[in-house]
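A single protein chain has been omitted; all remaining protein chains appear in their positions.
Right after this comes chain A.
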Amino acid sequence: MTTPPTAPSAPDHSLIAGSLPRYATPAILVGSLAVVAAVLALLGAFSIPVWVILGIVLFALANYITSRVVEGGRKATDRFVTTVVYCAFGLALIPLVTVLWTAVANGIERFNPYFLTYTMRGVFGGMDAGGAYHAILGTLMITALATLISVPIGLMTAVYLVEYGKGSLARGITFFVDVMTGIPSIVAGLFAYALFALFFGPGIRMGIIGAVALSVLMIPVVVRSSEEMLKLVPNELREASYALGVPKWLTIVNVVIPTALAGIVTGVTIAIARIIGETAPLLIVCGVVDSLNLNPFDGRMMTLPVYVFRQYSQGLAPNGVVTINYDRAWAAALTLIIIVMLLNLIARLISYFFSPKTGR
C-alpha cells in the first residue's frame, strides 16, 4: 500500500518558496536608515556621512541575517556580496559628484566674461581682478599644435599597422604603442625639454616644446583608436576597389579612411580631451607667465592647467580678497572641466551622427 498523498500546502511548492519577497530589500534598507537616523538624532551626533555609512552597515547585516534565516546561507552570502558590489559603485560616485559639485559651486562666481577675457597682467596681492584669457588661448594653441603633430603620425601608423604591417616590426610597434600610453606625462615633458635644450641651450621655455611633449602622450591614443576604426572597415570594400584597378594607396585614401572617418575624428577628439588637461609637462617646459603670448616659438606661454596649479600654490592672499587665488583656481578648473566635457560631448555626437550604419 502506498501512503496517500498528503494535500500539499500551496506556498511550499511554489517556485518562489523559501525566498524573500521583492520588496524585502528596499524595506530593510529604508528601515536601517531610519533606525540609524533615529539613534544618531537621539545621541545628537547626526551627520550625513556617518548616517549613510552606519545605515549601510546595518542594512548589510540585517539583510544578511534575514536572508540567512529565510533563505539559507548561500543566498545570504549572495545578497551580502550584492550589497558590497553596489557599495563599490556608490563609492566611485562620491569623488565624481563632489569634484563636479565643488568646481561648479566654488568656480561659478568668478566664471564670468571678465574672467574669460582678461589676463593676469599687473595683478598682484589680493586684487579683485585678473582672468585666464592668456591661459585659455595658450592652452588652445598648444593643444592645436600637438594635434597637428600627432594626427598625421598617429593616423599613418595606424594605416601601417592595419594595411601594411606584418612580422616583427608591426608586432613591436603594437606592443610599444601600448607601452607608450603608460609614459608618465612628466617624463614626456622632460624628453621634450631635453630635445630642445640640445639645440637652444638650457633654460629654454617655449609653447612648441609643450606641444611636442603633449604629442608624445597623444600619438599612442590616436594610433589605438584609429587602428580600431580602420580594422572595422569591411574587406569587401577594399577588394571592390582593387578589382576596379585602383592602386592600394588610393584605395586607402579614398575608400578606407573616409569609411572610418567618423570613428577616427571621434578618437582624435577624445585624445585632445585627454591631453588638454595635462599639467606637469607644460609646467616645466612652457613656464608661467602673467600676460598674453601668442607666439609658440618664442618665450613662455601660460596654459589653463598650469594656471590652476599656479593660483592654487600661491595660497591665501595677504590682503584684499583673501581667497582670491583659490577663487581663480576654481574658476579656471571649471573652465577646464567645461572644455573637456564639451570635447567628450562632441566626440559622442560625431560618432552618433556620422558613423556608418552597419545594420548588424
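Throughout what follows, a residue touches a chain if its C-beta (ideal position, glycine included) is under 8 Å from a C-beta of that chain, and two chains touch if they have at least 3 such contacts; residues count from 1.
The working rule: contacts and distances are computed from a predicted model.
Trainee: Looking at UniProt, which of "Cation transporter", "Phosphate transport system permease protein", "Succinate dehydrogenase / fumarate reductase flavoprotein subunit" or "Cytochrome c oxidase subunit 4" names the chain that isn't shown?
Mentor: From the listed options "Cation transporter", "Phosphate transport system permease protein", "Succinate dehydrogenase / fumarate reductase flavoprotein subunit" or "Cytochrome c oxidase subunit 4", the omitted chain resolves to "Phosphate transport system permease protein".
Trainee: Out of A:Met229, A:Leu336 or A:Ile350, which residue would touch the omitted chain in the full complex?
Mentor: A:Leu336
Trainee: Of the residues A:Met120, A:Leu145 or A:Ile252, I need the one that contacts the missing chain.
Mentor: Residue touching the chain left out of view: A:Ile252.
Trainee: With the full complex in mind, choose from A:Leu29, A:Val233, A:Val288 or A:Met302 the residue touching the hidden chain.
Mentor: A:Val288
Trainee: Can you say which of A:Ser185, A:Ser225, A:Ser241 or A:Asn293 touches the chain missing from this structure?
Mentor: Result: among the candidates, A:Ser185 touches the missing chain.
Trainee: Hey, which of A:Ala41, A:Ile65 or A:Val84 is the one touching the hidden chain?
Mentor: A:Val84
Trainee: Which parts of chain A are in contact with the chain that was left out?
Mentor: Its contact residues with the unshown chain are 74-75, 77-78, 81-82, 84-89, 91-93, 95-96, 98-99, 102-103, 106, 152-157, 159-161, 163-165, 169-170, 172-173, 175-188, 190-191, 193-195, 197-198, 202-203, 216, 219-220, 223, 245, 247-250, 252-253, 273-274, 276-280, 283-284, 287-288, 305, 308-309, 312-313, 326, 329-330, 333, 336-337, 340-341, 344.
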